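Note that one protein chain is taken out, while the other chains of the complex remain in position.
Here the chain labels run A and B in written order, and each chain numbers its own residues starting at 1.
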Amino acid sequence: MATSAATIDSRLTAPGVAARGGAWVALAAGVLAAGLFNSDTAAYAITAAIYVLIGLSLNVILGYIGQMSLGHQGLMGSGALFAAYLSTAHGLPFAVDLVVAGVAGGVVAVLVGVVALRVRGLYLALVTLVVGITLQTSLFEVPSLTGGGAGEPANRPTLLLSNDRFYLVCVAVVIGALYLDTRLTGSKAGRAFLAIKEDERVAAAFGINVVGYKLLAFVLSGILAGVAGGLYAFSSEQFNGNNFSFLLALTFVLMTVVGGAGSRAGVVAGSVLFAVLQTFLANFFLFKDFTQLFPTNLSNNLLQFGPNLVAALLLLITLAVNPRGMAQQIEPVVAWMRGGPYRGADRSHAIREGISGRP
Amino acid sequence: MLLASFGGSFGVPLVAGIRDGCIYGMVAIGLVLIYKSNRIFNFAQAEFGSVGAFIALAFIKPLGGFPKLPYAVALILGLVASAGTGLLTERLVIRRLFNASRAVLLVATAGVALFLISAEAVILGIQDLRVFPRVATGTHYAFFGPPGGGDSFTYGWTEIDIVVGLLLLGALGVWFFRTRWGKSILAVSQDATAARAVGINVNRVSALTWGLAGLLGGAAGILYAPYKGAVPPGFMTGIGEFGPLVFGFIAAVIGGMTSLPGAFAGGLAVGIIGDFAEKYMPTSVPGGEQVVLATLLLLVLLVRPSGLLGREA
Partner (left out) sequence: MAVLETQELSISFGGLQALRDFSIQVNEWEIVGLIGPNGAGKTTAFNCITGFYKPDRGQVMHRGRDVTSLAPHQRVAVGFGRTFQNVGMVKTATALENLRTAQHIHAEYSAVAGILGSPESATTDRGLTERGEQLLDFLGLSAIRDTPVGSLPYGQMKLLELGCALATDPDILLLDEPSSGMGPEEAADLGRRLLTLRDEVGLTMLLIEHHVPLVTEVCDYVYVLNFGSLLTEGEPAAIQRHPAVIEAYLGSRHGRADS
């Protein structure tokens, strides 16, 4: 997909190489600094890493095969549930729990995918919405799995008790996911997804097994969401079904679209932005002590729900004036960092559109 | 009373189901109206109703400096607010995205829903739950409950719900098939280009459709709120449970997504099945009602995608 961006301009000058190298170092330093600054920023950074995984997961459905999911909180929750359950009830080690979380997300996604193969477009959105909420109200409330109302604990291993170390694990998982995602879009599965998104008949005429690849997309998305859920359970050190509500699913869709469905860099940026909105910004408001400006109730509410309000506004603005999302601005920068020339208006990708594209 | 003759514990879920069904039916009709005119699912449909209910509540209680008004007047103002929310959504979001793909419009309506829920939460908070008072309280009919009382049933409001719901729908039906505007909406929903050719103002009709959808959402909201009692922000969409939005969607799908009477019948079916499932599903299955209805939705979509009652146009 973005392969043309990867072709390195052989006429790169020494300053050009240095500038690009500097940009990469700055990016890496920023990612590390966020986690190592102090325990609070590490907590925000962990949330951001988990959101990035969810964003990449949703991007497979929304951006690559052009379907819709309003139930990703259910996939994420399934991963979180099984990670917490296995770690607490059976004492399995952290790494195994994460793998099982991914498998759980993948299995639930396949079950949704089997239905998805029969229904299309708008109806799929409805199916995922209903399945997501049903998972929350039924599976996530089964007392023997979830430890009743108090929630199932998910204790981190001693080595990862500190937020900064746990953050490094999250970063490693994100890097792994980014690598796989890059391979996906650069190999035949990614090409098949794009063909399916464009027109299923064309995909079939190219010899692509449409049903099989759609299922594959659901499995991959489910695995990523499940692993993200596992990390989430361990980061908050418990599973609580109430955390996986429909609002979360809406937030995930919004951050993917605001970031730019179909664009890896855009989705990563959108996910980080939304995570920052939900954590850092809320605490920033707290620090500023809005109680001096507003009545106490209102400022408390603003802390809790202000980010969602901002998120919804961001979405509506994105759809109205920036239809390809943050990708529209970020893709040229990424192309430059990967060794290409800087093209502000990125014409080569102008026609490639995610779910936010116009017909 | 005819309904009373059912008696026993069987009558409770049936009457409750019809009451719920009227509300879900109204949400479903709103969804179908929008689907027919814009070919999208309006995920903000039920939230129009939350807005109306909270505005009505603000005048009834009163809250936040609103003047205290009689119950009926407050309800009417709530309905106006809901219709206004529908109109604003059309004007500020839908019309701007007129040429966008349906997927974009779908995400946009989900964004509107999140915006309304968040705005409610910011203004009202979720810590102290507001109780929406009933117009008539204390009318318990023990004969609806099992012998020996216990499962008694507040009956007065249910009757009002059913009567108001049916009256509203009847009026809507007459209006739809008799007046010029109703016919215009139908014409535009069949073929916008052809409608434009015969001189129908498609923009005005689009606004009217969304306003009407808002009104239907509002009617559902102010009928649903009193017997739900405590109403958190987003109660019509349903945050940690199925709300009228999801019930309405299932109803609309059962009704075939394009048929107004089908949507209402679907609403009744969903209401009755849901209330029976809630009563008779074993409590060892958490969320039994949701499991039954989700299964029903999947079955309908897989086996008879055109709905049980309608025909895809």
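Criterion: a contact is a pair of C-beta atoms (placed from the backbone, for glycine too) under 8 Å apart; a residue touches a chain by one contact, two chains touch by 3 or more.
For clarity, every value in this text was computed on a predicted model and none was experimentally measured.
Trainee: Can you pull out the displayed chains that the omitted chain is in contact with?
Mentor: Result: the unshown chain touches A.
Trainee: Which is it among A:Ala43, A:Leu135 or A:Leu216 that touches the chain not included here?
Mentor: Answer from the full complex: A:Leu216 touches the omitted chain.
Trainee: Where the complex has a chain not shown, which of A:Ile46, A:Ile208 or A:Leu254 is the residue touching it?
Mentor: A:Ile208
Trainee: Of the residues A:Val114, A:Leu180, A:Leu313 or A:Val333, which one touches the chain left out of the display?
Mentor: Among A:Val114, A:Leu180, A:Leu313 or A:Val333, only A:Leu180 touches the chain that is not shown.
Trainee: List every residue of chain A that touches the chain not included in the displayed model.
Mentor: 1, 3-4, 179-180, 183-184, 186-189, 191-192, 194-195, 198-199, 201-210, 213, 216, 220, 348, 351-353
The working rule: only the chains that are shown with their structure count from here on.
Trainee: So the centre of each chain is just the mean of its C-alpha atoms; given that, what is the distance between chain A and chain B in Å?
Mentor: Each chain's C-alpha centroid was found; their separation is 32 Å.
Trainee: Can you name the residues of chain B that touch chain A in the complex?
Mentor: 40-41, 43, 93, 96-97, 99-104, 106-108, 110-115, 117-119, 121-127, 233-234, 237-242, 246, 249-250, 253, 285-288, 290-291, 293-294, 297-298, 301-302, 305
Trainee: Per the contact definition, I'd like the list of chain A residues that touch chain B in the complex.
Mentor: Residue positions touching the partner: 66, 68, 70, 115, 118-119, 121-123, 125-127, 129-131, 133-134, 136-138, 141-143, 242, 245-247, 250-251, 253-254, 257, 297-298, 300-302, 304-306, 308-309, 311-313, 315-316, 319-320, 323, 355-359.
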